[in-house]
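Only a single protein chain was left out; the remaining protein chains are all shown in position.
Labels run A, B, C, D and E following the written order; every chain starts at residue 1.
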Amino acid sequence: MKTLFFIINKSLQGNVCGQEFLDMALMAAAFDQKVVLLFEGEGVNALVKNQCPDGLQLKNIVPVLNALPIYDINDVLVEEESMTMWGLVEEELEISVHALSRRAIKDQLNLADHVFSF
Amino acid sequence: MKTLFFIINKSLQGNVCGQEFLDMALMAAAFDQKVVLLFEGEGVNALVKNQCPDGLQLKNIVPVLNALPIYDINDVLVEEESMTMWGLVEEELEISVHALSRRAIKDQLNLADHVFSF
Amino acid sequence: MLYIVNKKGDVLRNCLDTVSTDDVILLIESAVYAAVNKPQPSVLSERISGVAIYALLPDMRARGIDVARCYEYIQYVDYAGFVDLVEQNNPVRSCC
Amino acid sequence: MLYIVNKKGDVLRNCLDTVSTDDVILLIESAVYAAVNKPQPSVLSERISGVAIYALLPDMRARGIDVARCYEYIQYVDYAGFVDLVEQNNPVRSCC
Amino acid sequence: MKISIQINASPYQYQAADTAWHFIQAAIAKGHKVYRIFFYHDGVYNAYRDSRPPGDERDIVKRWSGLQLEHDVDLVVCVSSAQRRGLLEQSVALKVGGYEQALSDGFRIAGLGLLMEAVIESDRHITFGA
Partner (left out) sequence: MKISIQINASPYQYQAADTAWHFIQAAIAKGHKVYRIFFYHDGVYNAYRDSRPPGDERDIVKRWSGLQLEHDVDLVVCVSSAQRRGLLEQSVALKVGGYEQALSDGFRIAGLGLLMEAVIESDRHITFGA
């Protein structure tokens, strides 16, 4: 089993990239790999409540986030520093996450087999 | 006759965008419009000598810059502040340009009919 | 002059370098994040006098950005207002 | 860990936010402009101790960037050296 | 006012084609005239007939075709951008054995001259990019 990190450091709405990126993570989980989703930088905004891309006829990514446990993806990390920087607290997020310091995240990341980003 | 500004604020090498962007300016000149090419920000680097994209089998944009007078494009402005910022002097540039302050350029730009950028 | 800006960060920063009095900036797509008053200091934390800054509301809503989180000097438009800004200003420069 | 960075500005800045000792950064494509010691201050003007920074020479030559214009601590590789960096470091993160 | 539009980015991967579409809807609703939409650079990918997004998503290509049908908006794809990216004019496709129906309904392929003509004729020219 390999450890695969999927790093989201930009918004997931507005285009198909976020959706196609998460598809990779779901497929990795289906292959029984250790999948870690990491939200950092501007990417923490992808987790906030009340995202309504439907008004623009864009597909909403939030249902996919809500379905992560169904796909056995339970390691969802957010970087504490990024949350603070963007003035966000966990209660404002759509899903439950594991907040960790940049340093602690980097220690895990260094041990990953592969890192995906977009 | 309309006044059309074509603003280059990024490098022209590495992809086809710069080439296709200059094609628009050449076409505008062929339509007998007043064409002004403006290099600002990182874009001033597109003018330096000794660019060798041929090593990467990429098409070189410099011959197009050298051919501008043939297409009757003679208004080539560079922003002085950007030249200073990047530590460049006119002698290091591939073609002869008209250096102007940001302020003077903006005064001209405000009177343009249309502005193209990429 | 109207600047239509679709990215925060460097693209917006370059735009701010060249604006002058009576210019208008419209933030669209992911640039609407620049309207948020975090992180501090951010690209827009210092207001530029004489320059009006708008954000496209449908893009804000798509991303779940509440106006309460934004700088109070930002103004908001929908697509109809976007068209009005284009009508009221010339030339128009797209910053991508 | 190897970071492959293809844009200067925010993309490189975000990368620098997360690097730690023994990490390696490789600047490719238009990110090679970050190797230039102008404008001042630039993203790389403060050297990060313990982090090696490389730039891809063929991308420098394509853009006419002389190493004389670059920070003296930058190291240079061609594509063969790029492959070696990938072999010597793991994991690899692409910053686009 | 008379508006010409330029789209420089591929659909789906960038929001440009969506933003342009909503802008154009609002402009038409206000009684403005969209003189022409010119697809340039990767924007030519907006014209591929064979694009088949999942059924629960907007169909960007069909949306453009519908705009032409309903409002008679001129949809022009740049010939040199298109050829480089795999979208051939029917006559060229016939000659080289390529796809003769590559272009979706309502689009036509032409040179940069049509962009310049539109720009000169229009009160505003708006570019939507990557």
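The criterion applied here is as follows: a residue touches a chain if its C-beta (ideal position, glycine included) is under 8 Å from a C-beta of that chain, and two chains touch if they have at least 3 such contacts.
Predicted, not measured: the structure shown is a model, and the values here were computed from it.
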- Message: For the full complex, can you list every visible chain touched by the one that's not shown?
- Response: A, B, D, E
- Listed residues E:Lys2, E:Lys33 or E:Arg49, member touching the removed chain: E:Arg49
- Note on the structure: subunit E positions in touch with the non-displayed chain are 10-13, 41-42, 45, 48-54, 57, 61, 80, 83-88, 92-93, 96, 98-99, 101-102, 130
- It is residues of subunit B that touch the chain not shown, namely 14-17, 56-59
- Query: So which bits of subunit D touch the chain we can't see?
  - Reply: 4, 6, 28-30, 58-59, 78-80, 82-83, 86-87, 90, 92, 94, 96
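The criterion applied here is as follows: only the chains that are shown with their structure count from here on.
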- In the chain contact graph, what is the shortest path length, in steps, from subunit A to subunit C? 1
- Note on the structure: Outermost chain relative to subunit B, judged by CA means, is A
- Centrality ranking, top chain (CA atoms only): C
- Note on the structure: Averaging C-alpha coordinates per chain, one finds the centres of subunit C and subunit D separated by a number of Å equal to 31
- Message: Report the inter-centroid distance (CA atoms only) between subunit B and subunit D in whole Å.
- Response: 27
- Query: Mind pulling the subunit A residues that touch 2 or more other chains?
  - Reply: 14, 56, 58
- Shared-contact residues (touching 2 or more other chains) in subunit E: 8, 15, 22, 124-125, 127, 129
